[in-house]
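All protein chains but one are shown at their positions in the complex.
Letters A and B name the chains as they come in the text, with residue numbers starting at 1 for each one.
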Amino acid sequence: METNPEIVFPEKQNPLESEIYLASQWELIWRRFKRHKLAIAGLVILIIIYTMAIFCGFFSPYSPYLYNADYINAPPQTLQFFDQDGFHFRPFVYGYEVSRDPETFRMEYQIDHSKKYPVYFLVRGDRYKLLGIWETDLHLFGVKEGHIFLLGADPMGRDLLSRVLYGARISTSIGFIGVFLSFVLGIGFGGISGLYGGAIDNLIQRMIEFIKSIPSIPLWMGLAAALPQDWTVIQVYFAITIILSLKGWTGLAREVRSKFMSLREEDFILSARLIGASKTRIITQHMIPSFLSHIIAQVTLAIPGMILGETSLSFLGLGIRPPAISWGSLLQAAQNVRTVALTPWLLLPGVFVIITVLAFNFLGDGLRDAADPYGK
Amino acid sequence: MEENKLLEVRNLKKFFPINRGFFNRKVGEVKAVNGVDFSIYQGETLGLVGESGCGKTTLGRAILRAVEPTSGQVLFRTGEGKVVDVTKAEDRQLKKIRKDMQLIFQDPYSSLNPRMTVKDLVGEPLLVNKIARGKGLQQKIIELIEQVDLRPEYMDRYPHAFSGGQRQRIGIARVLSLNPRFIVCDEAVSALDVSIQAQIINLLQELQQKYKLTYLFIAHDLSLVKYLCDRIIVMYLGKIVEIADSEQLFTQTRHPYTEALLSAVPRVDPKRKSSKIILKGEVPSPINPPAGCYFHPRCNYVQEKCRREEPLFRNVGQEGEEHYVSCHWAEQLGPKEVM
Partner (left out) sequence: MKNLLEIKDLKINFNTEEGIVRAVRGASIRIDKNIIHGLVGESGCGKSVTARSVLNILAANAEIIGGETLYHHQGEIVDLSKLHPDGKEVRKFRWRDISMIFQEPMTSFSPVHTIGNQIMEAILLHSDLSQVAARTHAINMLERVGIPDPAKRIDEYPHQLSGGMRQRAMIAMALSGNPKLLIADEPTTALDVTIQAQIIDLMKQMKDELGMSIMIITHDMGVIAEMADYVSVMYLGKVVESAPVVELFYNPLHPYTKALLKSIPTINSKREEKLTAIAGTVPDAYCIPDGCAFYPRCSQYKPGVCDRSEPNLTEIATDHQVACIMYHGEVETDGGK
C-alpha cells in the first residue's frame, strides 16, 4: 500500500485562511492591530489632530494674531440650536453684552439673547497661506457678523481656538521630528554597537549610560536657556527638537543593539550567511525588517515624551517663545492663580496635550502588541 | 587526501570562551569540540550521534564554518577536484565553497525568515550567487519547488501558511538551489511529527540518489541513523569515541559508551524489550572534562589506567575495515552485539 504524496485530496479550506497565507508581515500586523479598539480610537484621534494641525488656517475661524480690544478675556460661547422660536437647522451663537466693573475695571461678559449670529460653513475671513503655499481666505466655519469664540479669547482678545490649532502645528510636529532624530541616532549607534560588539560596543554602552544619568529637566533647561535670544522661530524650533532628542535616542539604541545581538544567533540569519548573502544584504533584508515593527511601536510610545518635553520647556518660557505659538507657550499665559480662577478656559490647550499624549499611548500599546505577528 | 574522500577533518577544536565580570575577562572555556579526526567519503551518508551537549551540532557547524573553529583543519575537495582547507579560506573563496556545502536546520520554524515568501526564500541563494535572474529565476524556482513535492501555486505564500514538514521542504529547496555536493543535516527531521518524518527522509534519500549528494546526518534518534547511514560516528563530551560501519556499530560494538547508548534505544516492538545497560551518573560538564578517558566516571569497565591516560583513537577493524575506537580495552573486551 504505497502512498503517493502527490495525490491531492479535496482540501477543505477556510477561505479566510488563504488570505492570511498570502499576507505579508505588515498585513498581519494590521490584522492584529485592528482588534485593538483603543488603539484604533487613538489612531483616529491622532489623524484628526494632525489634519487640523496641518490645515490649521482652514480649520480656525480667525488669524491667531488677530487682536481685538473689544473681546479681552471673552469666555467661550456655546453653539446653539434652539431659541425662543424653537429648533434651527443652522447653529448660531449669542453675542455678548459687555460691561466694565466700575471697581476693578475688568470687562464683564453677559450673554445677550437678542444678538444671534448664525454660523456658516466655508466662509471668507482672514487671509492665510494654506500649507504655507496657497494664499486664501476660506475658513471651515465662521460667522458673517459679530464674533465666534468657541474656546473663548485670551487677554488680548485673540481667538483661543485658532491659537490652539496653530499651536498644534509646532507641538505635534516637534514630537515627530524629535523622534525621527532619535530613531536615526538610535538605529545608527545601536546598530554599530550590536553588529560590531567588542570595544566599540563597550564605548557606546558607557556613553549611553552617561547620557542617561544626566537629569533631563536641568539638561533641557540649561541647553534651552543657552539659545541666543535673537534666533528666529525656525532656528529655535529645530534647536528644541535636537535638545529633546538628545536623550531620547539612548533607549532606542539599546533596543536596537539587543535586537541585533539576538538576531545574530537566529537560524534564518545563519541560513542567509551560509547561502552566501553579503553582510549588507543580511542587515538590510533580514535583520532590519525583523525588528522594524518593534522599533516603530517603541518610537510611537516615545512621541508623547517629546510633546510633553516641548510643552514643559515652553511653559517655563525656555522653549518656543511668543510670537510663535505652541501648546506650551499658550499654557504659559495661564501660569498664575488669577487666570485659573477668572479665565479657566485658558487652560484648554492642556486638554489638547492630554488627549494627544493619551492617543499616542493607546496607539503605541496597540502597535507593540501587534508588532510581532509570528510570536505566540 | 585520498581520491574517494570528499572531506577530511583533522584535529578540529571549537572552544567557546566564558567571559565574566566588568572587563569581560575569560574565566574558562566550553570545550564543545575537543579534537576530532574523521573523513567523509564521496556519496556516503555519515551519521553523527551523541547525547545533547556532546558537541555534535557544533561540529557540524564548525565544518561549514558557521562557527569559527578554534584550531584544526577541514579539508574539502571542491567540484574542480582541488583540496582546500575550509578553516583558512578567505571570504571570496568561502562563498564559493559554500555553494558546495550546505546545512539543513533542525527547526523549520526558526530557519526560514517569516517575512519572505516561498519564492523569495528559494530564490535568494540564486540571486545572491548570481546563478539566475528574471524569467530564468522564476523558472528555476518553480523547478525547485516541484522537486521537493510542493505546489508551485503556493509560492507567493509566506512560511506561516505551511506545516512543519512543508517548511522543511522549503528549506531543502533553498539549499538545493545551489547544487551542493555536501549537506549537513542537523537533526533535520527530529522537530517533525512521526508521520511527516518518513516523508522528509524519503525525500532526502531520493535527492541523494539523484544528485549524488554526500550527507553528514546529525541526529539523536539511533534507529533512524542506523536506517539511513552508511557509517556512524559516536560522540561523547566533544570527542569521538567510535566510528564504524552502521551495521558493524550495532553488531560489533567496541566502546562501552556506544554499548550503553545503543542498549538504551527503545525498541518499537513490545515483545522484544531492550536489555538496557544503565549508566551511572550524568554527563560531566564540557568546561572541566574528567582526566584520562572522558567516559571513565560512568564506565562499567573502568580500570586504573582509564583515570590517568587518555586512550588512543585507533583503527581496530579487521581485514582493512575501518572501525575506529578510543578505549584502552577495545582489543581485550572484544566486539559486542547490542540488538
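Brief remarks follow.
Note that a residue touches a chain if its C-beta (ideal position, glycine included) is under 8 Å from a C-beta of that chain, and two chains touch if they have at least 3 such contacts.
Because the structure is a prediction, the values reported are computed rather than measured.
When you scan B:Gly81, B:Gly134 or B:Pro270 for touch with the missing chain, the hit is B:Pro270. Note on the undisplayed chain: of the listed residues B:Ser71, B:Gln139, B:Asn202 or B:Asn315, the one touching it is B:Asn202. Across the entire complex, the residue among B:Glu282, B:Glu304 or B:Glu319 in touch with the chain not shown is B:Glu282. Which of B:Asn4, B:Asn19, B:Gln139 or B:Ser163 touches the hidden chain is settled by the complete complex: it is B:Ser163.
One chain of the complex is left out; on chain B, the residues touching it are 51-52, 163, 165-166, 193-199, 201-202, 205, 220, 222-224, 226-228, 250, 260-261, 263-271, 273-274, 276, 278-279, 282-283, 339.
One rule holds for everything that comes next: only the chains that are shown with their structure count from here on.
Interface residues of chain B, counted against chain A in their complex, comprise 64, 66, 95, 98-99, 102-103, 105, 107, 110-115, 124-125, 128-129, 149, 154, 156-158, 160-161, 171, 174-175, 178, 199. Touching chain B in their complex are the following residues of chain A: 5-6, 18, 20-25, 28, 266-268, 270-278, 281, 286, 289-290, 374.
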